[in-house]
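Structure provided below as structure tokens; questions to follow.
Missing here is one protein chain; the remaining ones are kept as they sit in the complex.
Moving on to chain A:
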Amino acid sequence: MIWIDTLVQGVLLGGLYALFAVGLSIVFGIMRLVNLAHGDLIVVAAYLILVLVSLTGLSPFVAALLAAPAMAGAGWLLQRHVLNRTLGTDILPPLLVTFGLSIALQNALLEGFSADSQRLPAGPLATASLDLGAVTVGVLPLLTFASAIAVILALNWLFYRTELGRAFRATSDDAVTASLMGIRPATIFATATAIAMLVVTVAALYLGMRSNFDPNIGPARLIYAFEAVIIGGLGSLWGTLAGGIIIGVAQTVGAAINPEWQILAGHVAFLVVLLFRPRGLFPRAVD
């Protein structure tokens, strides 16, 4: 019985990791940009929500709703005026610039908020749970998982059913040819980053309500996100969710055996998948 419980907790934790990873996946998939500051941007969004909550006393959910457009706007500007300039045949400039951004963000947050760990007040939601007979699940983890599924459904609809989505996919396929068709890759990239920042805000909301955060936890979230994206296979959002679930389950199972093994078990699962499926579980046909 305890194993079923562990499994369910792991799956639900996977939803959080998928939320971390989806933004990274969008940005990489559309413009081949590895954003090393992704984890720190999640932390920035968490602090933004925290500030809104403490200033206005609103619920974190409402605060996230306010933070989302601000994050999206910041993402748009960041991409349009900084990251677009780093894109090219050389893969090094975007890595260096986003790595620098990561350090700058961490230190700016340290300066502004100190190294104390913070938490978003979830109220009664923090301890609410549902009794499902065999297992009891927390409402918050359940909500996180449901949000991950909703985000992926919405993004798949956007990518495969709308004009903007087709422009995203066409630019991802071949930016030069797309520009000959009248698409502006610079604007498409900025829009993609803005959308990724919306997902980042959702991830930050649940991260902040479920666990403590401080200015330095960004890089570790980035690693989980990377592992989820790579396990799933680049370019597949459902694959990313599967990747998040695998890491989540590995971590809870590891923790059930020995609490010290939690983090390690997730990384080991990642290595095992890479060993047998170097291109991930659901790779895109060509890339």
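Keep in mind that, in the parts below, a contact is a pair of C-beta atoms (placed from the backbone, for glycine too) under 8 Å apart; a residue touches a chain by one contact, two chains touch by 3 or more; residues count from 1.
Here is the rule we use: contacts and distances are computed from a predicted model.
Undergrad: Missing chain, UniProt name, options "Putative acyl carrier protein", "ABC transporter ATP-binding protein", "HypC/HybG/HupF family hydrogenase formation chaperone" or "Tetracyclin repressor-like C-terminal domain-containing protein": which is it?
TA: Its UniProt record gives the name "ABC transporter ATP-binding protein".
Undergrad: Among A:85, A:166 or A:279, which one is in touch with the chain left out?
TA: Of the candidates A:85, A:166 or A:279, A:166 is in touch with the missing chain.
Undergrad: For the full complex, which residue in A:92, A:115 or A:180 touches the chain that was left out?
TA: Of all options in A:92, A:115 or A:180, contact with the hidden chain holds for A:180.
Undergrad: In the complete complex, which positions of chain A touch the hidden chain?
TA: Against the missing chain, chain A presents residues 163, 166-167, 169-170, 172-174, 176-184, 284-286.
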